[in-house]
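Would you mind keeping the following structure in view while I ask a few things?
Here the complex is missing a single protein chain, while all its other protein chains stay put.
Order of writing sets the labels: A and B. Residues in every chain begin at 1.
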Amino acid sequence: MGKRSVVPFGPQHPVLPEPIHLDLVLEDEKVIEAIPSIGYIHRGLEKLIEKRDFNDYLYVIERICGICSYMHGMGYCEALERIFDVEIPDRAKYLRTIWCEMSRVHSHLLWLGLLADAFGFEALFYQCWRMREKVLDMFEASTGGRVIFSVNKIGGVLKDMDKDMLASFVKEFDAMEDEIKKLCDVFLTDYTVESRLRKVGILTKEDAVATGAVGPMMRASGIEIDTRKTGYAAYSNIDFKIITSNDCDSYARCEVRIKELFQSFDIIRQAVAQIPDGDLSIAVKGNPNGEAFMRVEQPRGEAIYYVKANGTKNLDRARVRTPTFTNLTPLVKILQGCDYADVPILILTIDPCVSCTER
Amino acid sequence: MREEYELTVIDSGDLSRYALKMKRDNARLVQICAVSVPGGYELSYSFAKGYEFINYRIVIDEDTRIASIGDVYPSAVFYENEMKELFGVKIDSMYLDYNNKLYRIEQETPFKK
Partner (left out) sequence: MAKISKSPWLLHYDGSSCNGCDIEVLACLTPVYDVERFGIINTGDPKHADILLITGGINTQNKQVVEQIYSQMPNPKVVVAVGICACNGGVFKDCYNILGGADKVIPVDVYVPGCAARPESIIDGVVKALDILEKKREV
């Protein structure tokens, strides 16, 4: 048995844009145990609900995270719409679906870029981010923002996309699909990439259930669950097949995310083809009273929104359980027994979003 | 289409039993959420069996101690540490106890009313 030592990892680390700290117990070069400590980004924004009314709080909840900002706003709105018991117009549902999938595309491209950067493939990183800028341009054209969009409201959406815009987006995504196909060849067949990802960080199907993995992390371990199938927004009218892999390693997580990119393009095409004309929102009057849970599939996995209202304009509680928070336990699991040099890659394969985790 | 779910209020002593039952049914732990209500807390434990979304709720007063379900569901431990630090919920036998140092905030139990 080798000598045991504890090596701190983070909070400021070249691979991670965000601070997270891990205490790694090493035996020679093998990690025996990893203990995450979080809190570098903890703001306590759930507490802010006492100072803001439920409409204003939407703008706070969007700022939980700059990557999934659209879905945070949408999840909160859908939870309140459930309390108010209103059904939003069909056009708003489809617009939400399109923006959701655009968020997924930009988030997965961002992740692919960071992964490429983590194993030292800088050109690939630049390619992914160049592509991602195109999605951001589309976001800017349709919502006015690159990161924070603020296009949701309780009862619908605030902005519309006209026919020409939707058609141009579809054209843009078609072109992007061809480009991404070329990039995927590198991610999925390149020998150096494969050597970093294959058989690294194995999370078995049983462990994935036991540790509460969500999103691509769970689907890469062979579990066929996607919260979009619960049919929020317009997903109940969209035909898509859940993408899974039975390899359970880092490569599988990469593969699942890449295939989800193509799936997102397909969903956007379906949504654009089906989108009906109509109103963007319906009026919601009064203050909410009651409680509701709402589940949403974010790029990183399932997020849960819980809202408890008391009939006044200030809510009692607005809670978000973000995907990375529950993916911490699987991360600890896959870090056990890995090589020290693989730690940064393994942290990346859960697609960590630390500001979501700590709120 | 709006997803339906169930919410059952259970006795705080039955929590471990329900957690075990969920585990045997191969359900995954989705979340644990605490809400501060006057004089105590309302804790919601959510599980998912496939697409079935099952919620159990316990209502406890401030001094009630509850047992950790971390031995059944390892992922519960982060939620429990969060509840302990931010709300002051008293939880016994956690396998990984951060001793109120998960977020390392200066203010004590900010969410407690």
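Worth a mention:
The working rule: a residue touches a chain if its C-beta (ideal position, glycine included) is under 8 Å from a C-beta of that chain, and two chains touch if they have at least 3 such contacts.
From a predicted model like this one, the values you see are computed outputs, not experimental measurements.
Although it is left out of the displayed model, the omitted chain contacts the following shown chains in the full complex: A, B. Contact with the omitted chain, checked across A:I41, A:M138 or A:A303, is made by A:I41. For chain B, the residues touching the absent chain in the complete assembly are 103-107, 110. Counting the whole complex, the residues of chain A in touch with the unshown chain are 11-14, 17-19, 39-45, 47-48, 51, 59-60, 63-67, 69, 110, 113, 125-126, 129-130, 133, 136, 146-148, 353-356.
Please note the rule applied: only the chains that are shown with their structure count from here on.
Each chain gets one centre point, the mean of its Cα atoms, and the points for chain A and chain B are 24 Å apart. For chain B in complex with chain A, the residues that touch the partner chain are 1-3, 5, 26, 28-31, 33, 35-36, 44, 46, 48, 50-51, 53, 55, 73-75, 77-78, 96, 98, 101-105, 110-111.
Within the complex formed with chain B, the chain A residues making contact are 35, 37-39, 42, 44, 46-47, 82, 209-212, 225, 229-232, 236, 293, 295, 302, 304, 306, 308, 316-317, 319, 321, 325-326, 328-329, 333, 358.
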